[in-house]
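Yeah, one chain of the complex is gone here, protein chain that is, but the others are all in their spots.
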Amino acid sequence: MSYSFPVVPRYLEIDQQGVVFYGHYLTWFDEAFTGFLAHVGVPYPDLIASGVDVQVVHAELDYAESVRWGDEVHVRVTSERVGSTSLTTAFAVHRTPDAPEPAVAGRLVHVCVAPADDWRKCPVPDALRAALGA
Amino acid sequence: MSYSFPVVPRYLEIDQQGVVFYGHYLTWFDEAFTGFLAHVGVPYPDLIASGVDVQVVHAELDYAESVRWGDEVHVRVTSERVGSTSLTTAFAVHRTPDAPEPAVAGRLVHVCVAPADDWRKCPVPDALRAALGA
Amino acid sequence: MSYSFPVVPRYLEIDQQGVVFYGHYLTWFDEAFTGFLAHVGVPYPDLIASGVDVQVVHAELDYAESVRWGDEVHVRVTSERVGSTSLTTAFAVHRTPDAPEPAVAGRLVHVCVAPADDWRKCPVPDALRAALGA
Partner (left out) sequence: MSYSFPVVPRYLEIDQQGVVFYGHYLTWFDEAFTGFLAHVGVPYPDLIASGVDVQVVHAELDYAESVRWGDEVHVRVTSERVGSTSLTTAFAVHRTPDAPEPAVAGRLVHVCVAPADDWRKCPVPDALRAALGA
């Protein structure tokens, strides 16, 4: 299950070196993940409404190339693994829709939690598991 | 009632022109306002605990000079006016503690609201009014 | 000359009160202004390439209503005044494309500057003046 999320780099995301500040990619991953959930048919608001929220427990990023203002960025999102309570999702930031190699590649691990049960870990809902093709 | 709040410009706040992006000053005003409330003896958490929150209804900024990475910024905070339900507060961003003129000057208008009463406007609490010397 | 710029509020722009933090609207204005320049036929990169940059010297915002995650935000951009060296532009943030009243309304004043002439003020380029219908 893969998905591509377009991003227009914002002027304030560009730093003094003329490139996107390395911390902002997590913001893009976050927005891309939300788009991905909607794309697979389990929008985040529906997930919340069903009593399940997600929290990030791990993030990693590898920076191969700089992204600049004006780049037509696409973030490709791929579900890598669905565990009993966790989701591992890969993100690849491409500077143009057809760039062969990502400028930045990363990974988020989310755990499912139940806000009503004091935010304790809970199983990945079946609907989400199915939607992710696991 | 005046107060000075130190700010270390963050690297990611500097844009491609080598200066602080003009939107970030509102973040500094916000942090300086929180420091100001604590300074006058009505910390924001106490205000909330007393059933009163504040919301910004107006902001304005005049930019005379650029602020750069490495500047020893101080934001001077002055209460300008305490109305029946609103507070008008002035902010002056100085690039060094003793710079005679501010690089950026602005103003926020907050209204007091009652979260328990559907976030309706409410009078400025007496303790806050007294603390601001009104 | 008017223009509408769509914005998807980002999750990290929502604060503890569940609404967009009031400082982030300037980021939206900035992106909307860039879109507006492209829309009228004078893209920002072309402006820079012609030897003219713009700097914000004044900003003001009035907040009537909160914007929330999931809102289909549109920022309407209108050129209000073109002076000899300055541009005054109005911004109206609507929570839905057809909301009659803006949630947030504001204004930016830019001055034209010449980077090659030590960032001194310079006249608004004729092409930009014509494009703005002044």
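Just so it is clear, A, B and C label the chains in written order, and each chain counts residues from 1 on its own.
Simple rule for what comes next: contacts are C-beta pairs under 8 Å (C-beta built on N, C-alpha and C of every residue); 3 or more make two chains touch, one makes a residue touch a chain.
Please read all numbers here as calculations on a predicted model, not as lab measurements.
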Field: Absent-chain contact - pick from C:Ile14, C:Val40 or C:Ala105
entry: C:Ile14
- request: By the contact definition given up top, give the residues of chain A that touch the hidden chain.
  value: 17, 21-24, 26-27, 29-30, 53, 55-64
- request: Extract the touching residues of chain C with respect to the undisplayed chain.
  value: 11-12, 14-16, 18, 21, 23-24, 69
Field: Residue numbers in chain B that touch the chain omitted from display
entry: 8, 10-12, 27, 30-31, 34, 45, 70
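The working rule: only the chains that are shown with their structure count from here on.
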Message: Measuring centre to centre with CA averages, how many angstrom lie between chain A and chain C?
response: 29
Task: Could you grab the centroid distance between chain B and chain C? Build each centroid from C-alpha atoms only and quote it in angstrom.
output: 23
- request: Starting from the mean Cα coordinates of chain A and chain B, work out the distance between those two points in Å.
  value: 34
Task: Any chance you could list the residues of chain C touching two or more other chains?
output: 27, 30
